[in-house]
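Here the complex is missing a single protein chain, while all its other protein chains stay put.
Here is chain A:
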Amino acid sequence: MTVSRRDLLLGSAGLAAGAAGMSMLGSVPARAQSAMKFTPEQGASLRVLRWSPFVKGDEDAWLANTKKFTEATGVEVRIDKESWEDIRPKAAVAANVGSGPDVMWVWFDDAHQYPDKLLDVTDLANDLGSRYGGWYAGPEGYAKREGRFIGLPLATIGNALCYRESWVKEAGFSEFPKDTAGFLELCKALKAKGHPAGFPHGKAVGDGNNYAHWLLWSHGGKMVDESGKVVINSPETIEALKYARELYQTFIPGTESWLDVNNNRAFLAGEVSVTANGVSLYYAAKNDPKLAEMAADIRTTNLPIGPVGQTVELHQTTTAVIFKYSKFPQAAQAYLQFMFEADQMNNWIQGSSAYCCQTLKAFANNPIWTSDPVHAPYAKASDTLRPNGYAGPLGYASAAVMADYVLVDMFAEAATGQRTPEDAAKRAEQRANRYYRV
């Protein structure tokens, strides 16, 4: 076996990265084995397409890490950005025509739409998993198909309740309720004090789906069973719909039209006391000197636990995939491996200011999660994540049901009183059956 300069550099870079990460954190488990080695192809260069960052530090850290990779290996990496909603069509086109970026950050079940177009990265994923405490099951599910990794789970974009502590106290609650019943009481009290809650019932791709899935899952409902049979029309769903109807009465008017940005706007304007969002909402207040008082009053917590007895949330997940058409699969794997090594990954998680939650368990004690109490709930995102289309298989049907807003519409219909919970569940069942048909 011959060891090239690239091998040496890459191997030593990985080792150095691991060592640095360990020394910085002092808690990343010692590696039981040495890292796999990928030898970038001669003259390799890579194109990466990612979603536009929501937190600037995320991009800065990723670019800095990429620069380190280029310095270590000589492989040039070009990073392009697209608005997060444009990623799905771009990735689909790339998969269909067999040309485009080598590496792409895709959302949710995108990778399951064209699994045969993606490079099998099982060896790399197993290598990283074994050295960094294993993957969280939720993000892993999005990246794995029939036991093989078709991508690397990159991050979970955590969702948590954001609320105004002073208003919660004013409403007579010394601490934030942990269960759904207590949460409803709190929202009623907040509304009585003129500080309504606000969750989107409109076509909000991210926040609307997060809220609807939490409502459903916290009450034990699910879209399909393990075999993919639609079971949304269930007593648990009806209970969830009744709960949503009651909670809706405590909302600010107009949430039926809310898109993803509306809850941020309303919260930052002091119009709502509690909503659910990524940590970016907190940073929007913190980075604005005029909102300093509000930022100091913002607290976050995980969404309340319902009758099901545990926290279950959708969150957003992003997976890094390598397309099979890439001329430089070794370089692409070397790149992803490098970015997942402790030094780089810790740097990126920190730079993302709690926006991107780790998918490998070893990074759970990154200092970012304890640097500000507001960050803490977001640290659990990968742990509490349940995949879209639970408990069925991921694929085109789960993606299509979400894209058609079946759950979001069902809750909006029942919450606003336009349909009875029974009717709303029945309609959702009909709509879901269109996609889950055999």
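The working rule: a contact is a pair of C-beta atoms (placed from the backbone, for glycine too) under 8 Å apart; a residue touches a chain by one contact, two chains touch by 3 or more; residues count from 1.
One rule holds in what follows: contacts and distances are computed from a predicted model.
Trainee: What does the UniProt entry say the missing chain is called, choosing from "4Fe-4S dicluster domain-containing protein", "Tryptophan synthase beta chain", "Chemotaxis protein CheY" or "Multiple sugar transport system permease protein"?
Mentor: "Multiple sugar transport system permease protein"
Trainee: From the listed residues A:E41, A:E76 or A:E271, report the one that touches the chain absent from this view.
Mentor: A:E271
Trainee: Which of A:N65, A:Q113 or A:T180 sits in contact with the chain that's absent?
Mentor: The single option touching the absent chain is A:Q113.
Trainee: With the missing chain put back, one of A:P235, A:G254 or A:P373 would touch it. Which one?
Mentor: Candidates A:P235, A:G254 or A:P373; residue touching the omitted chain: A:G254.
Trainee: Write down which of A:R50, A:R299 or A:R431 is the residue touching the left-out chain.
Mentor: Looking across A:R50, A:R299 or A:R431, the contact with the absent chain belongs to A:R431.
Trainee: Give the residue, chosen from A:V77, A:M104, A:A399 or A:A432, that touches the chain omitted from the document.
Mentor: Of the candidates A:V77, A:M104, A:A399 or A:A432, A:A399 is in touch with the missing chain.
Trainee: Can you list, in ascending order, the chain A residues touching the missing chain?
Mentor: Counting over the whole complex, chain A touches the hidden chain at residues 85, 88-89, 92, 95-96, 113-114, 117, 201-203, 205, 252-259, 262, 265-266, 269, 271, 396, 399-400, 403-404, 409, 412-413, 416, 418, 431, 434.
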